[in-house]
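Every protein chain but one is kept in place in this view of the complex.
The first chain written gets the first letter, and so on, giving A and B; residue counts start at 1 in each chain.
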Amino acid sequence: MPLDRRDFLKYSALAVAATSGMPGFLARAATQATGQKTLVVIQLTGGNDGLNTLIPYSNGAYYAARPTIAIPKKDVLTLGPDLGMHPSLKPLMGLWDAGQLAWMENIGYPNPNRSHFASMAIWHTADPTQAQAEGWIGRIAEKIGDPFCASNIGSSTPQALRAAEFSLPSIDAVDNFQVKLPAGLEGAFGAMLDAPRSGEADYLVRATRQMMSNTQKVQANVGKYKAGATYPEGKFATQLKDAARLIASGTGQRILYVSLGGFDTHAGQRGEQDELLATLASGLAAFQTDLERQGVAERVVVMGFSEFGRRVAENDSAGTDHGQGSVMFALGKGVKGGIHGDSPDLEDLSLGDIKYKQDFRGVYAGALTGWLGLNARDILGGDFKGPQWLA
Amino acid sequence: MTLTPYSRPLTAEDAAHLLRRTSFGATDAQIRVLVGSDARTVARTLLSFDDAVAPNNPFDPAQAAAPGAGLQLIRARWLFEMLYGPHPLRERLTLLWSNHFVVGTDKVKNVPALTEYLSVLRKHAATPSFSAFALDVARTPAMLRYLDNDQNRNGKPNENFSRELLELFTTGIGNYTEDDVKEGARALSGWTFTGGRGNQKYLEASKFVFNPKQHDNGRKTYLGKTGNLTGEDVLALAAGHPATAVFVARKLHRAFVADAPAEAAVKGSAETFARTGGNIRAVLEELLSSEAFYASRAAVIRGPVDFIAAAVRSFGSPKMEPKQLLNLVQTAGRMGQLLLQPDTVKGWDGGREWINDTTLLGRMQLAAALSLGANAPTLDTPPTPLALLGTERAATAAALNGLSAKQRTYLMLISPEFQLA
Partner (left out) sequence: MVGLRFTEKHVLGGLIALLVLTAPAALALPKYRLQAITQFHLDDGSGLAALDRRVMSCSYCHVKESGGAPWNPFGEAIRATFKANAEAGGKAKFPEILSILLKSEQDADGDTYPDALEVWAKTLPGDAESKPTEPLETVQAEFEAAGGVGQFGPQETEKK
């Protein structure tokens, strides 16, 4: 074998880190000019019920299938003659009115899989045959040749960000990226570093000094960010705020990834989903306001998905079981607002689930070509048509 | 040429060096016991481990409530053995072999399969026969699943295991052709396993089986030998290839001598490997009592698991709560070394790759948690510079004056000297 692919990729990743001695995404905080477009991907983990998110409120079959958990017509936020939003999504109405919120209906893929694990892997790898191990965002990073062009915000990196040879970084609180020595040890710590050394010990001292200088630079840079909106409490909103901070500080990621979990509403769905959708909407509304105030709203769009929708008929626990097709959403100034697709056909189901009419890879393709300026075919391994959701 | 033996009786610093490399770390008292001993005798004693395990291990993977819980329990059970077990060298070697014959929990989540894989690594930790070791590990369901040989069928070859066997487990790159990979896959066809497939069956045992119907019986040529070769033949040919001696010797030197080992010394061990028919115990006994070993100080950057085990063992293995141990497993993961889950089949490269800004910060935070934190383990005797730094005249020692015992421990743990073995 002339050149080991593993080595090649690993060294190209290292080259970025080595020049700065630090993870590239933060290294660039000090240097990178702003200007590039960013895609923020929102993952709703657990299988969000699309029917109670974008509600076919004029369809009697919807109310017949869901005697206890349907959203009453009077509570629906009307978007058109057939469809309206869950009342918890009220914070997004302003974006809808401004034409900056897009819904995509009946999204799925061939041979739907109802396993969380398998279906999530399909969305992450953009491969319904489950042959690919690498994520679609990981493949973007390889194509761009920069392992730091995409970051997950959170503690563990999803498969979507897995590349052939590296996992793209997960950023779990930028505030922790600094040295915080216990009181009274500054002098001793300095004296310890100053002692003469050679070999690997000397290397470790240099690495430590470099790290201290880098972290100070990063904190000075991201420290300039002042939130332009009041974010709600909770982890999801805090992660969105970290995303806004990274974008506003010009750390240069093309893709940021944020997850909100708990959508696996097998029982007591109203209590669970109503709250989750409120968390989603209030977080995103604050995020969008913040981006406006930072003057970067033009170059950010948000795209949201879940691994599957849920069964049309409710179960005996006032919940819903795993289904197939569902809705996606997108928001931002670069988005073509409106509903892309038809109200779901509740008379023609597949094993009790909504049949998909639009392939999610077509939605990805829009983001890749229309927003990130990449060749979607290279990333997705085929041509996929989808709704024209970008302005 | 074999390695020149170290002929002087061990000093305290020699003993500290030996135990840093072979036992993760040790207390001052454990180090001083070895002073004046003969290097060869000590190496032989360290290598004569049996299968005794740490008493009262609180982690039982067989009782896992879910697949994810199973993985956490397997990792924690192993870390417990490293911190509290009677044979740290056996565990150090098991860690080394898990980074050689790599499997990953991204694909392998079955509890009995992973447990069996670890027990094969332990059994062969200082094996008298590398060939027997390679054959045993190749037939674990964990390996068959991880490198897809369970999908390798007559007429529908899957070359994944066949390739990595040569590239990463035995000869290394440059010593075989693409044809060898193809022919090896043909010979290995039909090796698969039954049971334990699918997430739901995470507690069901699985078992190696040879399926003759899926085996390619035809003539093959592999590494220069032709015949109706079987999987067993291929393992023996690859493990017995002359290049394997050098490849495996270099791995051992990287773990025990230096991140950048001297090729002359590697050759010495490779000759011993070849002469003894792949006797790892003999290679290690010679290596761990050699001039080259004792001459190479502070030359291996400790990985995250080593860092943790070194700290706890140097403290005298104080009791820690199961929750803290589970946290330590995850912490090692966040510093780049989640047990049984290297980034790729190539394993962790180690050395300077352990070090970047994030992991250095992580080490400082971890050091604080282990020494100054409210839940830091309680120590009867504070660890000495000899135990933590490997020497009593370390560059760091002067900086410690006037500090409290806990502060001294903290500062030593974040020193370059502690991070090296």
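Basically, contacts are C-beta pairs under 8 Å (C-beta built on N, C-alpha and C of every residue); 3 or more make two chains touch, one makes a residue touch a chain.
Since this is a predicted model, take the numbers as computed values, not measurements.
Visitor: For the chain that is not shown, enumerate the shown chains it touches in the whole assembly.
Guide: If we consider the entire complex, the absent chain touches A, B.
Visitor: Among A:Gly319, A:Gly332, A:Gly370 or A:Pro387, which residue is in contact with the omitted chain in the full complex?
Guide: Looking across A:Gly319, A:Gly332, A:Gly370 or A:Pro387, the contact with the absent chain belongs to A:Gly319.
Visitor: Among the options A:Leu77, A:Ala133, A:Ala164 or A:Leu181, which residue touches the chain absent from this view?
Guide: Checking the options A:Leu77, A:Ala133, A:Ala164 or A:Leu181, the one contacting the hidden chain is A:Leu181.
Visitor: May I ask you to list the residues on chain A that touch the chain which is not drawn?
Guide: Touching the missing chain: residues 45, 67-69, 116-117, 120-121, 155-156, 158, 172-173, 176, 178-183, 185-186, 190, 212, 216, 233-236, 259-262, 264, 267-268, 270-272, 274-276, 279, 315-319.
Visitor: May I ask you to list the residues on chain B that touch the chain which is not drawn?
Guide: Chain B touches the missing chain through residues 58-60, 63-69, 71-73, 109, 200, 321-324, 326-327, 330-331, 334, 362, 365-366, 368-369, 372-374.
Simple rule for what comes next: only the chains that are shown with their structure count from here on.
Visitor: From the C-alpha centre of chain A to that of chain B, how far is it in Å?
Guide: One centre to the other, that is 36 Å.
Visitor: Please give the residue numbers of chain B that touch chain A in the complex, ascending.
Guide: Answer in residue numbers: 167, 173, 199, 259, 298-301, 343-344, 346, 349, 352-353, 355-358, 360-361, 364, 368, 372, 395-396, 398-400, 402-403, 407, 410-411, 414-417, 419-420.
Visitor: Please name which positions on chain A make contact with chain B in the complex.
Guide: Within the complex, chain A touches chain B at residues 1, 4, 6, 10, 14, 17, 21-23, 26, 117, 165-167, 176-179, 182, 184-185, 188-189, 191-192, 195-197, 199-205, 207-208, 210-211, 214-215.
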